Every structure is written in structure tokens, then in C-alpha cells.
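The complex is shown incomplete by one protein chain, all other protein chains being positioned as in the whole.
For reference, chains read A, B and C in written order, and residue numbers begin at 1 within each chain.
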Amino acid sequence: MRSDLVTTGASRAGAGAVTTFQVASPDLEAVVRDLSGLRLADMFASDGDAPTLRLVWANDAGGRQSGYVITETPIGGDQYPELSDIAPAAFVEECEIYEQFGIRPATGKPLNRIMLPPHADLPTLGRKPTREPDEVHAPHTVAGEAFEFPFGPVRQVGVESLYYGLVTSGEEVVDLYLFTWHKHRGLEWRLRGLTPPRALFFAERAEGLSAVALGWALAAAAEAATGIRPPVAAQRARAVALELERLYNHAAAMAALCQSTGLSVGQSAAEIALERLLRLNARAFGHRYLFGVIAVGGAGRAPDADAIRADLPGAYEEFKRAADALLDTNSFVDRLEATGVLTIDQARALGLVGPVARGSGLAADTRLVPGGPYNADIGTGIAVATASAGDVLARFNVMLAEAAESVRLIGQFLDAGTGAATTDLPRTSGTGLGWAESPRGEALAWVQLDDDGRISRARLRPASARNWRGFDDACRSQNVFTDIPIIEASFWLTAAGMAR
Amino acid sequence: MTPEELRETIARQFGRSLHIRTLDTGSCAVCEQEIRLLAAPHYDLHRLGFFFTPAPRHADLLLVTGPMIRAFEVAARKTYDAMPGPKIVVAVGACALGGVYPDDPFTYGTVDAVLPVDVWIPGCPPSPLALLHGLGVAVGRLTEKVRDLPFTAEDDDERIRGAR
Amino acid sequence: MTPLDCFYIAAGAWGAAALAGLLTGRSGGGLRACCALSALGGAAAAAGGGWSLLYGNTPVVSLGTATVTGGPLQLQATSLAGVFAALLGFVAVAIACYAPRYHEPSPGTAVYLAAYNVALIGCLAVLAAGGMVTFLVAWETMSLACYLLILRHPRDRGVARGAFWFLALSEAGFLLVVAAFVILSSKTGYTTLSGIAAHAGTAGGGWRAAAFLLALCGFGFKAGLVPLHVWLPEAHPVAPADGSAFLSGVVVKLGVYGIALFAFRLAPPSGTWPGLVAMGGGAVTAAIGILYAMAERDIKRFLAYSTIENAGIIVTAFGAAMIFHASGQQALWALLLIAGIYHVANHGCYKTLLFLEAGVTEHAAGTRDMDRLGGLVHRLPRSAVIAFVGTLGIAALPPLNGFVSEWLIFQGLFQGFRTGSHLTGILIVLAAGILGLTGGLAIYAFVRGFGIPYLGMPRTRSAAVASEKGQPVLGPALLAVACVALSVGAPVVLFALSRTARTVTGVTLGPLLLPGNLTVIPAHTDFAAFSPTYLTVFLVCALAVPLLIYLAGRPRAGSTTVPVWDGGIVAFRPRMQYSAMTFSAPTRVTFDALYRPSVSVSRLSHDDPAGRSGPVHYEARVTPVFQRYLYRPLVHALEWLADLVRPVQSGDVNLYLLYVFAVILLAYLLGAV
Partner (left out) sequence: MTLWFVRGLRRGVVTTRYPARPEESARFLPGPPAFRPGALTRETAGRLAGACPSGALRLAESEGQADGGALLFDVGRCTACGRCAAEAPQAVTSSGAFELAATSRSVLIKEIPLRGRNDDTGRTA
């Protein structure tokens, strides 16, 4: 914690990995300036009528993520200090808060459309915005010599609905923006009034490809809110599931990379590994995508340790063989190199997480935060893989290294013993922050429980919601049309996670 | 056209190859992953004469996932309208069948609120095997087993007692 | 009665039109009367030109005695000039039909119409000039009248600049032409053109070549040969539409006429190298012209560059003709002369048409910027059809006229092997290759030139509300009919042109070119043959076949119509269309050495830390290489020189008296020596 926070008049509360400060609205700007050495992980509002603005800062300086700082600021009117000028990562959340709560940064800079479809009137969490979002991305001037290539929302086969507005001068990508409101299911709106276990059902389905991570984050948030700790064996079961999730996602990303580079033999090899990993999931946890593994207060299912020990080496061997063969294929590596470059400064400014950030050299990993199963009793720590080039190849290499680390961790967790026990959740009020390292990066959840133990405000922030904002920057960096699918595959994000 | 006639036409016309277009109306991306795996070596739906096509103009079958987001209705209708007849709509997954989201301001909750669904494939997500079976049912090459499945297990008194 | 009499009538009518325009041009009736007279003159000139094709050369007629013009007016109607005169007359008729609806009656219009009709007389006089002095005076008259014509709206942005470019380069070219004439007349001792032509042999080969090269450069300024072309893209956009049409359709062609006059009549140089120079210059001009056309958004600048391209094609044909002449291939000499002149007529028709339609577009939609137009085919359907005919013609696609002349040029060039010299043959075929590239790019350019403004959705509000109510139709329609006629009637045209070729070259090509059954054979029977007439008929029938199939196979019931598949977006927006500049992006990338493009991307908030990119304004600019690297240093050098001599003009009367004294002293001294 930074001691100078005290000088800004913030009052401190909380213990362990999460520290909460109360910051008055006039001090907010100064506090944000103070904290700008930390990574702004999330920002959201709660309490519809008199909104409270909450900023979640991750303290991951020096590759040791030591925890989170939350600042709480009650907002009086319908404006608050402009934060994205100081902490650029706040921009998308500023837009989202405006859509949901009708409060906006005081400078009145234009805000984008994030969740609200242009042609539907959806319920919001708080006041409705006084006017439509400005859509600063959308209208490039007609006088310019570029045009918008409309792509989507119905795109290729077997991919999610997503609209790309690709502003191009013919070949070069001048600008790129996304609309994901086609998939906005109002999850945060839906979660109000649900008990945490019911909320978990939706959290798993917010972004099914990180069901474990999001479920874990929500469960951990509820546990933090009520002050319980899940049994250690259950925590290890969660961790096994989380690492299995990482493995299959990286295999799927590898298959997608092959598809985007037109290497269908490589795609087949990667898909064989992927399918074996999914079957392993089904055998070990009873679900191919590990739904239902996480339970609030523990783990819903325990892994079949024998099955994992029997099948994982073979499946990972398949993965490794495909990856090695791909790295030997020059035509593949050439397409990855220097494509979709994100510098470390961009990654830091936009608050990117996961393999994208690590591929650019930011060693951020929530598994390092003390208190979880990862460094409780196993003791060997986690090797966080990073690369510096920031291109697609760097992200691919990070994924490969992470897969190897996951296999090692799974073995350790199984040796340490796993189980499906749960601790019962008391019916109390409270707020809590939960996190987990999804295959795409840090997934965050924050819940506020009422006296009945029901959720009065839940915030879900999958890694996709964070990393899509780096996607257009990566596409803009001197790339042409055909690089975009490759970059998309290397980010391996979901529209579902962004739109929620 | 009655369902029987439709199935007969489809069995006759699509006997050898059938082109599939997918449509995501708000899924969590897992059904999409399973659909992609249909083309993977383990399932290889091409051996059965099914092919994916990105253009609805060439598609005979629409695989719809997700709970049909209201904001997406325009796109869903456009995609359906763009397909030539005869066409089949297959609702895939619990979301599309009403199992996850209710009928509310965000979603219709089920696909058949907007599109005329011919085949329903349950599952969250339906595994590629279930999808293969569903596609077989859709073209009339496989029979509907679920019609005869009672979802009741034989009583096993000892086990019940043991459980008690 | 000779064709010259027709020219007298034309000149008289145009003189009357100029007077009528000047006096009554500020009223609607006066405007119409002036244009009617102008049309009458045009018809007479066209008739005279057409007649002189068949008539051959008339004797030189001298009118009057020594006057201010420095000699009697010497006139002669020649077969070579006949094509140009017919084109001039026809274009004048078309413009006369167009102008009353295009121009508002006003004092400015009155002056403009007077200048325009004087320019017409000047052009006709150039074509009918039988003597050197007459030619030069007519040439100057035409240039000055055109300068006034460009200055129609002198206070508008860029007008003065465009007109000045025109005048400056015209005068530079004029000096070279004077030099060329002086060389020829002093070496032959004649001042009449026919005299020079008859005794050209007495001048040495070197002098003839020098005269030809001077003429090539001098007339090249008018014809728009690279790098002498820079006035075209500056002057065309600022002139009124009919003025630009006249500049491109006629004035540029007079530059080509001048080159042909020196190349084939006055000073046919011996040796192949002058021809090679002309051919090379023409081919380079054609390629660079069309490449620069691809980089333009302004329809008129685009068309101006396309004019440069076409002038290049014609000069290439003339250059190759000279080479064949020098290597004894008389039949190919005549063939390429015919082909070049045919292309002159074709280009005169469709380029005039396209400029007139550009004017319609500008008036109807308020802009010439392609990226602000779009969807005009629904709003200006008549214009669109007419412009489509012109576009097919200029893109040299069958069955329109551009195809016929370009086919003939290519067939001529492909027979370069007949020169007997390997090097020359290779160079000719190389020129054919460059023209091939040009032809391909021209199709690309005109798909863009027609598609972007006319098809798709309107990109701006003014384009969306465009209406062709009250817009001129007749003039462009006449030209469209002419385009079709020049294609379908190709055998007739070729018959007439072969008479010209016989007059100029003495080679009788008629039967070989046209063996009778409407078939064209390029000079040698063993090479190629085709029939433009049958091709047209066939293509029309071929178009009918799919139509019939469609009509026959149209389902009687149960069909549904669904919108275009758009990926499920809510609605197409005009910004989602290909724009003119993005359409040509591949050429900009491929030929970036020539364009030296500079790209500027500006965002609403470029250095915004949050990465909100804001509205993006993207602009790819092309460096005007010749202006920057050739003319700018030249202008700087001239200014530097002017600075040097400035002390001479001090404003001191005593000093000036000293100058006068010095000059007189010098003259006396020289006289004494």
C-alpha cells in the first residue's frame, strides 16, 4: 500500500489481499493520480440512485501481485472527475457506467456505445443516460479517403456474433471498432436478487470458455463478502479445474491460429489435442467445459485424480507435439512474427491482462496473489511466462509455456489432495472481491450482498472485457486485412465475455 | 408442408450433402466451440456429407445457439430469410431451448420465438456427438431416440435403502 | 464550291454567335440565339471537314493583302485537317445544344460565349490555315480565347492559377512552334504549308528532324505530353463544363494535329529515331496519364488526366507510323496514321460527353468530388445511361468506338517486327506493352470513374437530393449516338480515313483495310481481322441470350425476393461503400515510386491516452511529381534570374534614357560593321 494515500485524506479499511479506501469525490482525481503506478483492473458503479464509484487497482508491480486496492467514492450529481485521462484503462468502464447509471466524466468527452443496442430500450442498473452514447468510433468522416468495411455480426461459421467496423484505405487497417451489443444478455442486471449459488449458474455461462475462472471469481467474491474460506481440498479441486481450463483454451487458441493462417493440418493436430483435453475434462469432472465444478463455498465436484493422471500426459503430449511441429513450420511462424504488435506501454496503459499482457512483457498473474491455493502449501510458486516482442508469436509462446506450467501445477495439486467439500454460506450482508486467472487473464467479480444473503449488485469482469480494447490497437499497428483473424485468434477472446 | 413432408423432402434433396450455417444469438461461446469441433478429426462431419458454409445463401440448415437476444432479432431474421428453401432450423443447447434465460427485455429466451425451429438439440452444451445425432435427426437419417426415453430409472430397492 | 466555303460559313456563323453572345448573352433568349448560331457554324464546319476528307486538299487561297497579321490570310482545306474540322464542328454542335441549359444568362456568360466562339474560329483557322503566318496567328487567337474561356469565374479558387498555367505553357509551346516553322520556311524558302510540304526534301534531314522535335515539344504542350501536361489538370476543373469539354475534345486535339502536320506533311523526318522519340514519349504519357487519373477524386481532374493518357496513345500511334515510314513499311505507316486519327475522333466524342456529364453532375449534386457522390444512377438516370456509353467507349470496351481504334493501334504496333530491325521491332512491341498496361488501367480507372459516382448509395445529402430536372440532355446524347455510330459504322469511317491516308501518304490502303464484307484487316492479310459491325451485332445478341434465359426461366410462382445478404447488420450506411480513393489503393501501393504517396491519419483526439480514436480522417495524398520536381525548380530559377535583372529596371527616367541611347549607339555600330 502506498503511504501517501493517507495524505489525500482517504480512510482505509479491510485486511488481507484486498484493501478498501473511502475516497471523497473531490479527492478522487488526486487519488487516481497517486495510484497510477498500480494497474486499474476494474471500475464500476453500484447503488442505482446515489451511485458509488468503485475502482479496483491491482498491485502487481515487479511481477509480484500482492493484492488489490479498492477505492469507494459516492457520487453526488451525475458527473465525476475525468479518470480516463489519468488512467486510460478506465475509458470503456466510463462508457459502461454512463450507459448503466447515467453518470459521466465531467469533461464531457464523447463516450462509446458498449452494451446498449441502438435500436432497443433495455433496462439499466441505475438512471438511464440522458442521451444516446456519442459513438466516437463509428462515423469516420466521409471526406476521408477510407471506408468502413462492415463485417458481421453474422460472420464465419462457428464463431460468435460480433460486428467489426473495419475502417480501411483498401488494404491498411486505419481503424477498427467492435460492437458486441448483439450479445448483451444483461447478466449484471439479472444477478440482482439472486442467491450466490444461483448467480454462479449465470456466471459460468457469462463466458463459457472461462466458466471455472468466472465461477471461481464470483464464488470467491461471495465468500469474501460473508467471510468464509472454502476447504483447502476444494480450493485445490478448483485450481485443477482452472488449469485444465487453461490447457484446453490454449489448445483451442492454437487451433484457431492454425485456421487463421490457413494451416489446416496444424489445425487438425491442435484439435486432436483439444478434443483429448475436453474428454479428459469430462472424465475428470463430468463436464467437457467444467461447468459445475465451482460451488460457492467450495467445489461442486472433485476431480477423478486417476483419470487425470492416466490421460493428461497423453493429451499434453499431443498438444506439445502439435505445438513443436507448428514452431518448426516456417510459413506458420512467419505469419505470426511482427503481426499485431502491442508494446508494453500500450498494454500497461490499457490495463490489459493475461497472455496478451504477458506477451508484451507485463508479468501480471492473479495466481500470485497470496491467500489462494497456488501458494498456500505447495510452496514451489508459479513461473509466470512472459515475452517481450508483443506480437502474435510472443502470445503464442506465452500460451505454450503456460500450458506446460499448468500440467506441472495439476500434478502438484493432485498430489496434495483434492476434494469436493463445501463450506456453507451464512446469510449475511457484505461486499467482497473475487478473482481468478482465466486462460484469457484476470477475471474479477465483486458482489454486494443484502441482509438476506442475496445479491444487490454484482459486477462480473471477464478478461475479455479488458482485452478487447487492446485488440483494435493491435490491429491498427501496421497490419493489413488478413492479419486480423490471426490477431483475433491470438487474443482468443469471446464476445460473450465482453457483452455479458 | 407438414413436418413429415418436410422431412421427406429433406431426406430426398439433401441425401448426399447438406450445408450448415451457424447463428449465434447470444451463446456463451461454448456451443460455438463444440460446433467447431464437429469439423475436427475426432468427429469429422464431412464424412457424413455435412459441410459448413459461411454464406446463408448456400445453406440448407441453420444451427442456432443462444437465447435469441432481442437486439439480435433483425440479424437472425435476415439470416433466415437469406437462406433458400427448403431449410431447416436447428436449435442448439439449453439457452436456445429456454433453459437459461427467461423471456425478458434482453432475450426472447428461446429461439422459436423468432425462427421456426424444426429440430431441438438439448444439452449445455450439446457435445459434438449429440450434435451429430441432432443433424442426423434433422435430415431424417437417424431416428429420434428421445421419444422413447422415459427418463425414469428402474427402482432398485437396495440401492435406495442404501442411499437412505 | 469547295470545303473551304463551308468553313467560311462556319466562321461567319461563329463570328455572328460571338457578337450575339457578347451583346445579348445576359438574357435567356440571347443565350439561345447565340447557341443556335454556334450550332449552325458547327454543322457547317462538320460538313466542311467531312467533305474535305473525301475531297482531298484544296488549293491555297489568299485573302486580303498585308495586314496587321503580317501577311495575307492563306487558307487551305486539307484532308488531314478534315477529321479535326469535322470533330470541331460536331463538338461545337453538341456544346451548343448543351450550353443554354448549363449557363445562367449573365454578363459573365456573355463574355464567356463570345470568347468561346472566337476560340472556335481560332481552331477552325488553325485547321484551315494554308500559310505559316496564318497558322501562327490563328494558334495565338485560339490560345488567348481559351484563356478567357477558362477565366469564366475569375474570383473562384484556383481559377486564376489554372488559367495562368494554361497560358504560360501555351506561350512556351508557341515559341517552339514558331522556331519549328522558321526553320522549315527558311530552309525551303516557302511560307505556305503546301509549299513547305512539297519542298521539304530540300531541307536537310537534320533540319527536318530538328523542326519535328521542336514541333513535337511545342504542340506537346497543347496535347498534354508528359512532362508538358501540367496545365490540363489545373485548367480543366476550373473551366465551365462545356469549356473543359471543348479544351479536351478540341484544343488538345489541335496539339495532336500540329504534331501530325509536322510528322506527316511538312517535315517527315528521315531515320527512325524521331519516330522512336515520339512513340516513347507517347507511351510514357499514356501510362503516367492514366496512373495519375487513378489518384484523383475530382471528376474533372480525373478526366483531364485521362485526356493526357489518350493524347499519349494517339502520339504513340503517330510515332510508330513515322518509324514504319522510315523503315519502308508504307502500308503500316498509313494504317497507324488512320488508327491515330480515328482515335482522335473517338476521344473527341466520348471525352466531350464525359465532361458535359461531369457538368451535369456538378450542377445536380453540387460537387465533383467522387467521394461525395454516389447512387446517381437512380437520381440522374438519363445522364447515367449517356455517361455509361461514354465510359464504355473510353475504357475501350467493345462494342463501343474506343475499342475499334485501340484495336487498330495495337494491331499496327504488334507488327513492329516488320520494320526489319530487331531493336526497333522490340521497342515498338514494348510500346504496345505499355499501351496494354494503360488499357488495363483505363478499364480499372473508368470502372471507378463510373461506379463511384453513379452506383451505390449517395454519400452526402446533396448527392441524395440530386435531380436531373432541367439538366441538359441533348448535347451529351448526340455525342453518345456518335460514339455508337463510330463503332457500328467503323467500315465507313475507315473508308473515309483511308482517303485521307492516301492524300497524306500516297498509299492506297482502302481495299486491304476493308476487303468488302465489313471486315477490317490491319494492313497485312496474314495478321488479323475483325468486324466491328458484326461484333456489335453479336454482342447485342449475346446480351439478349441471358435476358431471354432469364425471362424463360423466371419462376411462375412461389419465388421470394429477399434483400442482399449483409451479415445481419442493422442497415447499410453510405460510409460502408468502396470510395474512390480506396478503390485505387492497389495502384497507389504498386506504383508508389511514381505517386510518392503521403498518408495522413488524423483522429479527433490523436494523442488521447484512453485510445478513444474518435472520428478518423484518413487521407492519402499523391505528390505531384512533375510540378514539384520539374516546374518548381524551373520557376525558382526564373525568379532568381528576374531578381538578377531587376536592378536594370530602377524607375529612374535618366537611366532609361541612357538605355535608349546605348541601344541606338549599338545599332549604329552594328550597322556600320
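Convention: a contact is a pair of C-beta atoms (placed from the backbone, for glycine too) under 8 Å apart; a residue touches a chain by one contact, two chains touch by 3 or more.
Since this is a predicted model, take the numbers as computed values, not measurements.
Novice: Among the chains present in the display, which ones are touched by the chain that isn't there?
Specialist: It touches the following shown chains in the full complex: A, B.
Novice: Pick from B:49, B:86 or B:136: which residue touches the chain that isn't shown?
Specialist: B:136
Novice: What does the interface between chain A and the hidden chain look like in terms of residue numbers?
Specialist: Interface residues of chain A facing the absent chain: 198, 201, 265-266, 268-269, 272, 275, 279, 282-283, 286-288, 291-292, 300-301, 321, 325, 328-329.
Novice: Which residue numbers on chain B touch the omitted chain?
Specialist: Touching the missing chain: residues 3, 7, 41-44, 47, 94, 97-100, 102, 112, 117-124, 126-127, 129-130, 132-134, 136-138, 142, 144-147, 149-157, 160, 163-164.
One rule holds in what follows: only the chains that are shown with their structure count from here on.
Novice: As a quick test, compute the distance in whole Å between the mean CA positions of chain A and chain C.
Specialist: A distance of 63 Å separates the two centres.
Novice: Quick one: report the Å distance separating chain A from chain B, using the average Cα coordinate of each chain.
Specialist: That gives a centre separation of 29 Å.
Novice: Of all the residues in chain B, which ones touch at least 2 other chains?
Specialist: Touching at least two other chains: 56, 72, 74-75, 78-79.
Novice: Send over the residues of chain C in touch with two or more other chains.
Specialist: As it turns out, chain C has residues touching two or more other chains at 566-570.
Novice: Going by the contact rule at the top, pick out the chain A residues touching chain B in the complex.
Specialist: Listed in rising order, the residues of chain A that touch chain B are 117, 119-123, 153-161, 181-186, 189-190, 201-202, 205-209, 211, 252, 255, 268, 271-272, 274-275, 278, 288-289, 291, 494-497.
Novice: Per the contact definition, I'd like the list of chain C residues that touch chain A in the complex.
Specialist: Listed in rising order, the residues of chain C that touch chain A are 297, 371-372, 459-460, 566-570, 572-586, 588-589, 599, 601, 603-605, 608-620.
Novice: Along chain A, where are the residues that touch chain C in the complex?
Specialist: Result: residues 84-85, 88-91, 109-110, 112, 118-119, 136-137, 139-155, 161, 163, 167-172, 174-175, 177, 349-350, 469, 472-473 of chain A touch chain C.
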